[in-house]
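Quick one: the structure is below, questions incoming.
Every protein chain of the complex appears in place save one, which is left out.
Here is subunit A:
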Amino acid sequence: MVTNGFFIYIFFFFTLLYQTVPCGKFLCIVGSGPAGFYTAQHLIKNEPNIEIDMFEKLPVPFGLVRYGVAPDHADVKNVINTFTSIAKSGRLQFIGNVTVGKDVTLNDLRTAYDVVVLAYGAAQDRWLGIPGENFENVVSARKFVGWYNGLPEESNLQLNLNVETAVIIGQGNVALDIARILLTPIEILEKTDIAQHALQALKESRIRNVKLVGRRGPLQVAFTIKELREMIKLPEVSNRIHLEDRDYIEACIPKTSRPRRRITELLLQSANTKQAEVKDAPKQWELIFHRTPVEIVKSENQRSVEGLVVGINRLKGDNWENPQIEDTGLRETIPCGMIIKSIGYKSLPLSEELPFDHIRGVIRQKEGRVEGMSGVFCSGWVASGPVGVIASTLQSGHDVGKRILEDLRKGNCASSTEKPGRDVILSQLATKGVEPVTFVEWETLDNEERERGKNQKKPREKIIDVREMIDIAKKAQS
């Protein structure tokens, strides 16, 4: 009797285990940046009965942490340690070098997995839509950052740094990152993990003056104070902050929140520094406000850029946080030899069936659930738009993770049949000759990059060519 009772107890115990996730246990995440990893983190911590596969287009993981964060911001990349422990937890399998949308389709994934989480970020540019935007030496910030960070597809970016003045359109943190990389002394850059081709180009760069041009005013700068301080402290670099109505700004300050007050005070204080004190600085950056790009011009003899024509704005309305921008009709030309557009990014739909908002460049979703596609979720920039630091993506990942578990536990599932999981996908990939890269193989590549970095006194020497990445990654196994 006791024995029977014992077995009945065990039976119910195991039934209960299965009951926690009635809909199934195979999940996949598309994208291995912060959004993918933080969503995975939430799922792993809160649900023992699921397995997660993480697909990534490149052979290497970590997304913008590897390819977006500036080379001289190494501490921000510490999150890689967190992601590495998630990848090695035994609950997640990294499958790199697989392009969803090409090697496998969204439908293939929905057939194989109970849940699909789209976390593939925003890899497209936004466009100003002005004449001359296609000229040489006019590039998006996204491409420029990819170039100095060793993103394979930008390694051959055509840039002419043999000019004196670069204009950056936009006043966010990405704009400051680019200005800082253009002006930082080479002795500092050469000790970072900046891509070798970029380091070489920057050694030969003639750029002395970087102008950051924004439509709005000092009270609306989108960059944050830490990054502004870094700019002010750049060695051998002076700055010029073009303030037009200091009294108005000072009057607004008491009405602002602490963060806005502190950064505005820092701007005012820096604008006070007399130019004479730093007149011998060989390089300079400038903040130019109230200017909207209207046209890019080049001289008739040259193929490259000569200047940016801008319209002069005034700001209206009582809401200084979100003022209306009014064109005064006045125009001026800012001479320059290079233009970098730092105006944000967009996503693209991974498949035609994906409900997509083409104006905002995001997937149509509510609370992470993709509209009209049960079992499909999205997380990070592809869901919210390309705004936010890693900390906000952490939040997004955990929120979406919660919704996924809610749905799985309620029984709101894609179907009642059992899903096959990763094997069917892997055999499909094998038939197509795709070579998936595992996390252990990434670690081989990781070690090689660090080894090569040692010779150059850099934390790592990033490998730029995808074929080389795969060959090195798989070398230990051959």
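Here is the rule we go by: contacts are C-beta pairs under 8 Å (C-beta built on N, C-alpha and C of every residue); 3 or more make two chains touch, one makes a residue touch a chain; residues count from 1.
The rule is short, and it goes like this: contacts and distances are computed from a predicted model.
The chain dropped from view, which UniProt name applies: "2Fe-2S ferredoxin-type domain-containing protein", "Chronophin", "Large ribosomal subunit protein uL10m" or "Pyruvate dehydrogenase E1 component subunit alpha"?
So, among "2Fe-2S ferredoxin-type domain-containing protein", "Chronophin", "Large ribosomal subunit protein uL10m" or "Pyruvate dehydrogenase E1 component subunit alpha", the name matching the hidden chain's UniProt entry is "2Fe-2S ferredoxin-type domain-containing protein".
Among A:131, A:259 or A:420, which residue is in contact with the omitted chain in the full complex?
Checking each option in A:131, A:259 or A:420, the one touching the absent chain turns out to be A:259.
Against the chain that's been left off, what residues of subunit A make contact? List them.
On the side of subunit A, residues 41, 73, 75-76, 78-79, 81-82, 85, 172, 222, 224-226, 229, 257-260, 262-263, 387-392, 394-395, 398 touch the unshown chain.
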